[in-house]
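Right, one structure below, let's go through it.
Only a single protein chain was left out; the remaining protein chains are all shown in position.
Chain naming follows the written order as A and B, and within any one chain the residues start at number 1.
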Amino acid sequence: MKKYWKDYQKDIAEDNYFYVRSCIRQNFFPGAENLFIDILRNKLGKVVFEDADHTTCTGIGYHTDIVPLETTMTVVARQFALMKEKGFKNLVVSCVTSFGLYSEILDLWKHQPELKKKIAGYLVEATGRIFDEPGNMVHASDILYKYRHEIAAIAKHKLVDKETGEPLKIVDHIGCHYAKTFPERGVGGSEFPQVLTGLINAWGGSTVDYPERRHCCGFGFRNYLVQANRGYSISQSKIKLESMQPYEPDLIVANCPGCAMFLDRWQYTLEETEGSVYGPNDRKIPVVTHEELAGLVLGYDPWEIGLQTHQVPVEEMLDKIGIEYDPDLKYADRQGNLIGNPEMINQQVC
Amino acid sequence: MAGKKNFGFERHAGRQIDLDHADNSLATELAEVVSAWSACISCGSCAATCPAGQNVGFNFRRLHYKIKLSLEVETDNYPSLLTSCLLCGKCQLVCPRGIPTRYLSIQIMQKTKHYAEVIPPV
Partner (left out) sequence: MLDGREYRITVIGAGPAGAAAAISAAAMSMEVDWYDKENRPGGKLNDYHQLFPDRATADQILADFDGRTDAIEIKKHFGTAVNRIETDNRQLILLSDNKIVGSADAVIVATGFDFFDARLKEEFGYGIYDHVITSPDLEKILKTNPEDLRKEGADPVSIAFVHCVGSRDQQAGINYCSRLCCITGIRQAIGIKELFPSCKVVNFYIDIRAFGSGYEELYREAQEKYKIQFIRGRVSEASENQQHRILLKAEDTLMARPLKLTVDWLVLLVGMVPSCTQVQIDNHQCTDQETGFYQPVNVFTGSRIAGLPGIFMAGACGGPMSIPEAIASGRSAAMEAWQYLKDR
(Lines give C-alpha, C1' and ligand atoms only; values in the text may rest on other atoms or scores of the structure.)
Protein backbone atom coordinates (compact mmCIF):
# COMPACT_ATOMS: atom_id res chain seq x y z
CA MET A 1 0.00 0.00 0.00
CA LYS A 2 1.30 3.41 -0.94
CA LYS A 3 1.27 5.88 1.88
CA TYR A 4 0.98 9.57 1.21
CA TRP A 5 -0.47 10.54 4.55
CA LYS A 6 2.70 10.07 6.48
CA ASP A 7 3.06 13.78 5.74
CA TYR A 8 0.85 14.59 8.70
CA GLN A 9 3.53 15.00 11.27
CA LYS A 10 2.91 16.60 14.57
CA ASP A 11 5.16 18.18 17.11
CA ILE A 12 5.26 15.93 20.19
CA ALA A 13 7.24 17.17 23.18
CA GLU A 14 10.15 14.97 24.28
CA ASP A 15 9.90 15.14 28.04
CA ASN A 16 8.45 16.98 31.06
CA TYR A 17 4.80 16.16 30.70
CA PHE A 18 1.86 17.48 32.67
CA TYR A 19 -0.63 14.60 32.56
CA VAL A 20 -4.38 15.03 32.81
CA ARG A 21 -6.45 11.93 33.42
CA SER A 22 -9.72 10.88 31.87
CA CYS A 23 -12.89 10.51 33.95
CA ILE A 24 -14.06 7.48 32.07
CA ARG A 25 -10.72 5.84 31.36
CA GLN A 26 -9.91 5.54 35.05
CA ASN A 27 -13.32 4.02 35.66
CA PHE A 28 -13.60 1.68 32.70
CA PHE A 29 -9.95 0.67 32.55
CA PRO A 30 -8.62 1.45 36.00
CA GLY A 31 -5.13 0.11 35.35
CA ALA A 32 -4.47 1.93 32.10
CA GLU A 33 -3.43 5.37 33.31
CA ASN A 34 -1.11 4.17 36.07
CA LEU A 35 0.40 1.87 33.51
CA PHE A 36 0.99 4.76 31.12
CA ILE A 37 2.72 6.79 33.82
CA ASP A 38 4.80 3.79 34.84
CA ILE A 39 5.94 3.16 31.27
CA LEU A 40 6.89 6.79 30.83
CA ARG A 41 8.68 7.14 34.15
CA ASN A 42 10.25 3.74 34.61
CA LYS A 43 10.73 2.36 31.12
CA LEU A 44 11.39 5.53 29.16
CA GLY A 45 12.81 7.69 31.95
CA LYS A 46 10.56 10.69 31.41
CA VAL A 47 9.27 13.27 33.86
CA VAL A 48 5.49 13.06 34.24
CA PHE A 49 3.63 15.26 36.67
CA GLU A 50 0.12 14.70 37.92
CA ASP A 51 -1.73 17.33 39.90
CA ALA A 52 -4.10 16.19 42.63
CA ASP A 53 -6.12 19.38 42.12
CA HIS A 54 -6.86 18.55 38.51
CA THR A 55 -10.55 17.93 37.74
CA THR A 56 -12.79 16.68 34.97
CA CYS A 57 -12.70 18.76 31.79
CA THR A 58 -16.54 18.55 31.87
CA GLY A 59 -16.48 16.94 28.40
CA ILE A 60 -19.28 14.53 29.18
CA GLY A 61 -21.38 17.29 30.71
CA TYR A 62 -20.60 19.54 27.78
CA HIS A 63 -21.49 16.93 25.17
CA THR A 64 -24.75 16.14 26.94
CA ASP A 65 -25.84 19.79 27.07
CA ILE A 66 -25.58 19.95 30.85
CA VAL A 67 -22.54 22.19 31.21
CA PRO A 68 -22.50 25.51 29.32
CA LEU A 69 -19.51 26.13 27.08
CA GLU A 70 -18.20 29.08 29.07
CA THR A 71 -18.15 26.98 32.22
CA THR A 72 -16.29 24.26 30.36
CA MET A 73 -13.76 26.79 29.10
CA THR A 74 -13.20 28.14 32.59
CA VAL A 75 -12.60 24.65 33.94
CA VAL A 76 -10.14 23.97 31.13
CA ALA A 77 -8.43 27.31 31.80
CA ARG A 78 -8.04 26.15 35.39
CA GLN A 79 -6.21 23.00 34.25
CA PHE A 80 -3.89 25.21 32.22
CA ALA A 81 -3.37 27.37 35.32
CA LEU A 82 -2.39 24.32 37.39
CA MET A 83 0.15 23.40 34.74
CA LYS A 84 1.60 26.91 34.74
CA GLU A 85 1.83 26.92 38.54
CA LYS A 86 3.80 23.68 38.50
CA GLY A 87 6.13 25.00 35.84
CA PHE A 88 5.10 22.69 33.00
CA LYS A 89 4.37 23.54 29.38
CA ASN A 90 3.72 20.17 27.75
CA LEU A 91 0.19 18.94 28.26
CA VAL A 92 -0.59 15.23 27.78
CA VAL A 93 -4.27 14.40 27.67
CA SER A 94 -5.51 10.90 28.48
CA CYS A 95 -9.01 11.23 27.09
CA VAL A 96 -9.67 11.71 23.39
CA THR A 97 -12.75 13.78 24.05
CA SER A 98 -10.83 16.02 26.46
CA PHE A 99 -8.12 16.33 23.83
CA GLY A 100 -10.72 17.32 21.23
CA LEU A 101 -12.37 19.73 23.63
CA TYR A 102 -9.06 21.39 24.58
CA SER A 103 -8.19 21.68 20.89
CA GLU A 104 -11.56 23.21 20.15
CA ILE A 105 -11.26 25.71 22.98
CA LEU A 106 -7.76 26.77 21.92
CA ASP A 107 -9.07 27.22 18.39
CA LEU A 108 -12.02 29.28 19.63
CA TRP A 109 -9.67 31.50 21.61
CA LYS A 110 -7.40 31.90 18.63
CA HIS A 111 -10.26 33.22 16.56
CA GLN A 112 -11.96 35.13 19.36
CA PRO A 113 -9.29 36.64 21.61
CA GLU A 114 -11.96 38.61 23.48
CA LEU A 115 -13.55 35.31 24.51
CA LYS A 116 -10.25 34.12 25.96
CA LYS A 117 -9.98 37.39 27.88
CA LYS A 118 -13.48 36.91 29.24
CA ILE A 119 -12.69 33.37 30.41
CA ALA A 120 -9.44 34.56 31.99
CA GLY A 121 -11.58 37.06 33.89
CA TYR A 122 -13.96 34.34 35.08
CA LEU A 123 -11.04 32.22 36.24
CA VAL A 124 -9.45 35.02 38.24
CA GLU A 125 -12.78 35.91 39.73
CA ALA A 126 -13.56 32.33 40.73
CA THR A 127 -10.13 31.03 41.75
CA GLY A 128 -7.58 33.86 41.63
CA ARG A 129 -5.56 31.82 39.14
CA ILE A 130 -4.01 32.85 35.86
CA PHE A 131 -3.09 30.58 32.98
CA ASP A 132 -0.98 30.17 29.85
CA GLU A 133 -1.95 28.09 26.87
CA PRO A 134 0.07 24.86 26.64
CA GLY A 135 3.31 25.09 24.67
CA ASN A 136 2.71 21.59 23.38
CA MET A 137 -0.48 19.59 23.67
CA VAL A 138 -0.79 15.96 22.65
CA HIS A 139 -2.89 12.91 23.32
CA ALA A 140 -1.30 10.15 25.41
CA SER A 141 -1.26 7.83 22.39
CA ASP A 142 0.91 10.39 20.57
CA ILE A 143 3.66 9.91 23.19
CA LEU A 144 3.58 6.15 22.75
CA TYR A 145 3.73 6.74 19.00
CA LYS A 146 6.76 8.97 19.41
CA TYR A 147 8.58 6.36 21.51
CA ARG A 148 7.21 3.25 19.76
CA HIS A 149 10.63 2.14 18.54
CA GLU A 150 12.19 2.68 21.99
CA ILE A 151 9.39 0.54 23.44
CA ALA A 152 9.95 -2.10 20.76
CA ALA A 153 13.65 -2.20 21.69
CA ILE A 154 12.86 -3.17 25.31
CA ALA A 155 9.72 -5.21 24.59
CA LYS A 156 9.38 -8.68 26.00
CA HIS A 157 6.70 -9.80 23.55
CA LYS A 158 5.88 -9.16 19.94
CA LEU A 159 2.36 -8.89 18.56
CA VAL A 160 2.72 -12.19 16.73
CA ASP A 161 1.19 -15.62 17.02
CA LYS A 162 3.86 -17.53 18.92
CA GLU A 163 2.92 -20.80 17.22
CA THR A 164 2.93 -19.65 13.61
CA GLY A 165 5.08 -16.52 13.82
CA GLU A 166 2.37 -14.66 11.92
CA PRO A 167 1.67 -11.05 12.93
CA LEU A 168 -1.57 -10.62 14.87
CA LYS A 169 -4.34 -8.99 12.86
CA ILE A 170 -5.20 -5.88 14.80
CA VAL A 171 -8.00 -3.40 14.23
CA ASP A 172 -7.12 0.16 15.17
CA HIS A 173 -9.91 2.46 16.19
CA ILE A 174 -9.23 6.15 16.61
CA GLY A 175 -11.64 8.24 18.67
CA CYS A 176 -13.52 10.75 16.51
CA HIS A 177 -12.39 13.71 18.61
CA TYR A 178 -8.72 12.78 18.16
CA ALA A 179 -8.42 14.09 14.59
CA LYS A 180 -11.76 14.46 12.86
CA THR A 181 -12.27 18.02 14.12
CA PHE A 182 -8.64 19.05 13.61
CA PRO A 183 -6.92 16.57 11.25
CA GLU A 184 -3.64 18.48 11.52
CA ARG A 185 -3.53 17.70 15.25
CA GLY A 186 -3.52 13.93 14.68
CA VAL A 187 -0.59 11.79 13.60
CA GLY A 188 -1.48 10.83 10.03
CA GLY A 189 -4.60 12.99 9.86
CA SER A 190 -8.10 11.63 10.19
CA GLU A 191 -8.81 9.53 7.10
CA PHE A 192 -5.74 7.30 7.34
CA PRO A 193 -4.53 7.86 10.90
CA GLN A 194 -1.12 6.53 11.77
CA VAL A 195 -1.04 6.91 15.52
CA LEU A 196 -2.13 3.38 16.46
CA THR A 197 -1.01 1.77 13.20
CA GLY A 198 2.45 3.02 14.09
CA LEU A 199 2.35 1.19 17.44
CA ILE A 200 0.96 -2.00 15.94
CA ASN A 201 3.53 -2.16 13.15
CA ALA A 202 6.46 -1.24 15.39
CA TRP A 203 5.54 -4.01 17.81
CA GLY A 204 5.20 -6.75 15.22
CA GLY A 205 1.47 -6.79 14.47
CA SER A 206 -0.40 -6.00 11.26
CA THR A 207 -3.20 -3.48 10.87
CA VAL A 208 -6.58 -4.40 9.46
CA ASP A 209 -7.77 -1.74 7.01
CA TYR A 210 -11.45 -2.65 6.94
CA PRO A 211 -14.12 -0.58 5.20
CA GLU A 212 -15.78 0.96 8.26
CA ARG A 213 -12.48 1.84 9.89
CA ARG A 214 -13.39 5.52 10.14
CA HIS A 215 -16.93 4.96 11.39
CA CYS A 216 -17.77 6.31 14.86
CA CYS A 217 -17.99 3.66 17.60
CA GLY A 218 -21.40 5.05 18.47
CA PHE A 219 -20.69 6.33 21.99
CA GLY A 220 -21.95 9.83 21.27
CA PHE A 221 -22.51 10.78 24.93
CA ARG A 222 -26.17 11.89 24.82
CA ASN A 223 -26.88 8.88 22.63
CA TYR A 224 -25.73 6.56 25.31
CA LEU A 225 -26.59 8.17 28.62
CA VAL A 226 -30.34 7.71 28.32
CA GLN A 227 -31.12 4.00 28.31
CA ALA A 228 -33.81 4.19 25.63
CA ASN A 229 -31.33 5.85 23.25
CA ARG A 230 -28.72 3.15 23.44
CA GLY A 231 -30.03 1.30 20.40
CA TYR A 232 -28.60 4.17 18.37
CA SER A 233 -25.19 3.69 19.94
CA ILE A 234 -25.05 -0.08 19.58
CA SER A 235 -26.21 0.13 15.95
CA GLN A 236 -23.02 2.05 15.11
CA SER A 237 -20.78 -0.46 16.86
CA LYS A 238 -22.52 -3.26 15.02
CA ILE A 239 -21.76 -1.59 11.65
CA LYS A 240 -18.08 -1.58 12.58
CA LEU A 241 -18.03 -5.11 13.94
CA GLU A 242 -19.80 -6.54 10.90
CA SER A 243 -17.36 -4.76 8.62
CA MET A 244 -14.25 -6.05 10.42
CA GLN A 245 -15.58 -9.61 10.89
CA PRO A 246 -14.38 -11.08 7.55
CA TYR A 247 -10.79 -10.09 8.41
CA GLU A 248 -10.90 -12.31 11.51
CA PRO A 249 -9.14 -9.81 13.75
CA ASP A 250 -7.31 -11.03 16.84
CA LEU A 251 -7.64 -7.77 18.69
CA ILE A 252 -9.06 -4.26 18.64
CA VAL A 253 -7.00 -1.37 20.00
CA ALA A 254 -8.58 2.03 20.63
CA ASN A 255 -7.05 5.27 21.88
CA CYS A 256 -10.31 6.71 23.16
CA PRO A 257 -11.70 5.45 26.47
CA GLY A 258 -15.30 5.67 25.24
CA CYS A 259 -14.54 3.70 22.07
CA ALA A 260 -12.63 0.99 23.92
CA MET A 261 -15.49 0.73 26.38
CA PHE A 262 -18.25 0.44 23.80
CA LEU A 263 -16.48 -1.79 21.30
CA ASP A 264 -15.86 -4.09 24.27
CA ARG A 265 -19.21 -3.97 26.11
CA TRP A 266 -21.46 -3.86 23.05
CA GLN A 267 -19.99 -7.15 21.83
CA TYR A 268 -21.30 -8.72 24.98
CA THR A 269 -24.67 -7.01 24.53
CA LEU A 270 -24.94 -8.03 20.88
CA GLU A 271 -24.28 -11.62 21.84
CA GLU A 272 -26.85 -11.49 24.60
CA THR A 273 -29.53 -9.77 22.52
CA GLU A 274 -28.98 -11.14 19.03
CA GLY A 275 -26.65 -14.09 19.49
CA SER A 276 -24.06 -12.45 17.21
CA VAL A 277 -20.31 -12.62 17.71
CA TYR A 278 -17.78 -11.09 15.38
CA GLY A 279 -14.40 -12.66 16.06
CA PRO A 280 -12.95 -15.78 14.45
CA ASN A 281 -14.08 -19.21 15.73
CA ASP A 282 -17.35 -17.86 17.16
CA ARG A 283 -15.49 -15.77 19.69
CA LYS A 284 -15.77 -12.13 20.54
CA ILE A 285 -12.83 -9.83 19.75
CA PRO A 286 -10.79 -8.62 22.73
CA VAL A 287 -10.45 -4.83 23.01
CA VAL A 288 -7.51 -3.06 24.63
CA THR A 289 -6.37 0.53 24.94
CA HIS A 290 -3.07 1.90 23.62
CA GLU A 291 -1.53 1.87 27.13
CA GLU A 292 -2.60 -1.72 27.68
CA LEU A 293 -1.17 -2.74 24.32
CA ALA A 294 2.16 -1.16 25.31
CA GLY A 295 1.94 -2.84 28.72
CA LEU A 296 1.42 -6.25 27.13
CA VAL A 297 4.44 -6.02 24.84
CA LEU A 298 6.53 -4.70 27.72
CA GLY A 299 5.68 -7.77 29.77
CA TYR A 300 3.43 -6.37 32.49
CA ASP A 301 1.16 -8.86 34.29
CA PRO A 302 -2.24 -8.72 32.53
CA TRP A 303 -4.10 -8.65 35.86
CA GLU A 304 -1.78 -5.92 37.22
CA ILE A 305 -2.77 -3.64 34.37
CA GLY A 306 -6.49 -4.36 34.71
CA LEU A 307 -7.34 -6.58 31.75
CA GLN A 308 -9.81 -8.48 33.95
CA THR A 309 -12.06 -5.41 33.85
CA HIS A 310 -12.72 -5.94 30.16
CA GLN A 311 -15.99 -7.58 29.19
CA VAL A 312 -14.54 -9.69 26.37
CA PRO A 313 -12.13 -12.25 27.89
CA VAL A 314 -8.52 -11.65 26.85
CA GLU A 315 -7.03 -15.04 27.76
CA GLU A 316 -7.05 -16.57 24.27
CA MET A 317 -5.30 -13.50 22.90
CA LEU A 318 -2.70 -13.67 25.70
CA ASP A 319 -2.12 -17.36 24.95
CA LYS A 320 -1.70 -16.61 21.28
CA ILE A 321 1.06 -14.10 21.97
CA GLY A 322 2.53 -16.26 24.73
CA ILE A 323 1.97 -13.87 27.61
CA GLU A 324 1.99 -15.64 30.95
CA TYR A 325 -0.73 -15.09 33.52
CA ASP A 326 -2.23 -16.91 36.47
CA PRO A 327 -5.85 -17.82 35.64
CA ASP A 328 -6.64 -18.16 39.33
CA LEU A 329 -5.66 -14.59 40.08
CA LYS A 330 -7.91 -12.94 37.49
CA TYR A 331 -10.35 -11.78 40.14
CA ALA A 332 -7.96 -11.35 43.05
CA ASP A 333 -7.17 -8.16 44.93
CA ARG A 334 -3.66 -6.79 45.21
CA GLN A 335 -2.89 -9.06 48.15
CA GLY A 336 -3.93 -12.10 46.12
CA ASN A 337 -7.26 -12.63 47.92
CA LEU A 338 -10.07 -13.73 45.62
CA ILE A 339 -12.83 -11.16 45.52
CA GLY A 340 -15.38 -13.26 43.59
CA ASN A 341 -16.31 -13.45 39.93
CA PRO A 342 -18.51 -10.73 38.40
CA GLU A 343 -22.14 -11.85 38.46
CA MET A 344 -23.09 -10.68 34.98
CA ILE A 345 -20.39 -12.56 33.15
CA ASN A 346 -21.42 -15.95 31.97
CA GLN A 347 -18.08 -17.68 31.65
CA GLN A 348 -19.50 -19.93 28.94
CA VAL A 349 -20.10 -16.92 26.76
CA CYS A 350 -16.69 -16.29 25.36
CA MET B 1 -29.23 -18.87 26.42
CA ALA B 2 -27.56 -16.20 24.32
CA GLY B 3 -29.56 -13.93 22.05
CA LYS B 4 -32.60 -13.29 24.23
CA LYS B 5 -31.77 -10.69 26.82
CA ASN B 6 -33.58 -7.37 26.94
CA PHE B 7 -31.53 -4.37 28.02
CA GLY B 8 -34.35 -1.85 27.63
CA PHE B 9 -33.50 -0.58 24.17
CA GLU B 10 -33.63 -1.80 20.60
CA ARG B 11 -31.15 -1.69 17.80
CA HIS B 12 -32.10 0.40 14.78
CA ALA B 13 -32.79 -1.09 11.40
CA GLY B 14 -30.40 0.42 8.87
CA ARG B 15 -31.59 3.25 6.62
CA GLN B 16 -28.82 2.79 4.11
CA ILE B 17 -29.88 2.06 0.55
CA ASP B 18 -27.97 -1.04 -0.52
CA LEU B 19 -27.28 -0.79 -4.23
CA ASP B 20 -25.17 -3.95 -4.14
CA HIS B 21 -28.06 -6.24 -3.33
CA ALA B 22 -30.95 -4.45 -4.97
CA ASP B 23 -33.36 -6.54 -7.02
CA ASN B 24 -33.65 -4.32 -10.06
CA SER B 25 -35.71 -6.65 -12.24
CA LEU B 26 -38.77 -4.38 -12.22
CA ALA B 27 -36.66 -1.34 -13.03
CA THR B 28 -34.96 -3.16 -15.89
CA GLU B 29 -38.23 -4.41 -17.28
CA LEU B 30 -39.79 -0.95 -17.15
CA ALA B 31 -36.74 0.67 -18.75
CA GLU B 32 -37.11 -1.72 -21.64
CA VAL B 33 -40.73 -0.81 -22.38
CA VAL B 34 -40.47 2.89 -21.43
CA SER B 35 -37.00 3.67 -22.68
CA ALA B 36 -37.24 7.45 -22.13
CA TRP B 37 -37.86 6.84 -18.43
CA SER B 38 -34.09 6.39 -18.02
CA ALA B 39 -33.64 10.01 -19.05
CA CYS B 40 -35.61 11.32 -16.05
CA ILE B 41 -33.73 14.14 -14.29
CA SER B 42 -36.00 14.24 -11.23
CA CYS B 43 -37.11 17.78 -11.98
CA GLY B 44 -40.43 17.16 -10.20
CA SER B 45 -42.68 18.62 -12.91
CA CYS B 46 -44.83 15.47 -12.91
CA ALA B 47 -45.34 15.58 -9.15
CA ALA B 48 -45.93 19.34 -9.09
CA THR B 49 -48.78 19.19 -11.52
CA CYS B 50 -50.32 15.91 -10.37
CA PRO B 51 -53.91 16.52 -9.17
CA ALA B 52 -53.76 13.55 -6.82
CA GLY B 53 -50.59 14.83 -5.19
CA GLN B 54 -52.36 18.07 -4.21
CA ASN B 55 -54.52 16.21 -1.73
CA VAL B 56 -52.98 12.89 -0.80
CA GLY B 57 -49.48 11.70 -0.10
CA PHE B 58 -48.92 10.46 -3.63
CA ASN B 59 -45.75 11.61 -5.33
CA PHE B 60 -45.29 10.15 -8.77
CA ARG B 61 -41.68 11.38 -9.15
CA ARG B 62 -40.72 9.74 -5.90
CA LEU B 63 -42.59 6.56 -6.67
CA HIS B 64 -40.92 5.83 -9.97
CA TYR B 65 -37.55 6.97 -8.61
CA LYS B 66 -37.92 4.41 -5.84
CA ILE B 67 -38.53 1.73 -8.43
CA LYS B 68 -35.32 2.82 -10.17
CA LEU B 69 -33.45 2.28 -6.89
CA SER B 70 -35.40 -0.94 -6.27
CA LEU B 71 -36.61 0.34 -2.93
CA GLU B 72 -39.51 -1.35 -1.18
CA VAL B 73 -39.91 -3.82 -4.03
CA GLU B 74 -40.36 -6.49 -1.40
CA THR B 75 -43.45 -4.81 0.01
CA ASP B 76 -44.92 -4.67 -3.47
CA ASN B 77 -46.97 -1.59 -2.66
CA TYR B 78 -46.56 0.35 -5.88
CA PRO B 79 -49.99 -0.53 -7.29
CA SER B 80 -51.74 0.44 -4.10
CA LEU B 81 -49.93 3.77 -4.17
CA LEU B 82 -50.78 4.15 -7.82
CA THR B 83 -54.49 3.81 -7.14
CA SER B 84 -54.34 7.55 -6.45
CA CYS B 85 -53.25 8.16 -10.04
CA LEU B 86 -56.18 9.47 -12.08
CA LEU B 87 -54.43 8.70 -15.35
CA CYS B 88 -55.29 12.26 -16.39
CA GLY B 89 -52.03 12.61 -18.31
CA LYS B 90 -51.10 16.11 -17.10
CA CYS B 91 -47.70 14.84 -15.96
CA GLN B 92 -46.91 13.77 -19.48
CA LEU B 93 -47.70 17.22 -20.85
CA VAL B 94 -45.17 18.91 -18.61
CA CYS B 95 -42.29 16.41 -18.68
CA PRO B 96 -39.27 18.23 -20.20
CA ARG B 97 -37.65 14.91 -21.13
CA GLY B 98 -40.72 13.78 -23.04
CA ILE B 99 -41.22 10.69 -20.91
CA PRO B 100 -44.64 9.08 -21.52
CA THR B 101 -45.41 9.18 -17.81
CA ARG B 102 -49.04 8.16 -18.15
CA TYR B 103 -47.94 5.04 -19.99
CA LEU B 104 -45.24 4.56 -17.32
CA SER B 105 -47.93 4.62 -14.63
CA ILE B 106 -49.95 1.99 -16.49
CA GLN B 107 -46.86 -0.14 -17.04
CA ILE B 108 -45.94 -0.04 -13.34
CA MET B 109 -49.44 -1.23 -12.48
CA GLN B 110 -49.34 -3.98 -15.06
CA LYS B 111 -45.89 -5.22 -14.24
CA THR B 112 -46.52 -5.49 -10.56
CA LYS B 113 -47.71 -8.88 -9.50
CA HIS B 114 -50.31 -7.85 -6.97
CA TYR B 115 -52.05 -5.56 -9.41
CA ALA B 116 -52.02 -8.17 -12.15
CA GLU B 117 -54.07 -10.40 -9.90
CA VAL B 118 -56.75 -7.73 -9.61
CA ILE B 119 -56.87 -6.46 -13.17
CA PRO B 120 -55.58 -8.71 -15.94
CA PRO B 121 -53.11 -7.07 -18.32
CA VAL B 122 -54.56 -5.63 -21.52
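Criterion: a residue touches a chain if its C-beta (ideal position, glycine included) is under 8 Å from a C-beta of that chain, and two chains touch if they have at least 3 such contacts.
Note that the structure is predicted; figures quoted are calculated from it, not measured.
A.B. asks: Given the contact rule set out at the top, which of the displayed chains would the hidden chain touch in the full complex?
C.D. replies: When the entire complex is considered, the left-out chain reaches A, B.
A.B. asks: Please identify which residue in A:211, A:275, A:322 or A:342 touches the non-displayed chain.
C.D. replies: Considering all chains, including the one not shown, the answer is A:211.
A.B. asks: Even though one chain is hidden, which residues of subunit A still touch it in the full complex?
C.D. replies: Residue positions of subunit A that touch the missing chain: 1-5, 189-192, 209-214, 246-247.
A.B. asks: On subunit B, where is the contact patch with the chain that was removed from view?
C.D. replies: On the side of subunit B, residues 15-20, 31, 35-36, 38-42, 62, 65-66, 68-69, 71, 97 touch the unshown chain.
By definition in this document, only the chains that are shown with their structure count from here on.
A.B. asks: In whole angstrom, how far does the Cα centroid of subunit A sit from the Cα centroid of subunit B?
C.D. replies: Comparing mean C-alpha positions, subunit B is 47 Å from subunit A.
A.B. asks: What residues on subunit B touch subunit A, complex-wise?
C.D. replies: On the subunit B side, the touching residues are 2-12, 14.
A.B. asks: Tell me, which parts of subunit A touch subunit B in their complex?
C.D. replies: 227-232, 234-235, 238-239, 269, 271-276, 349
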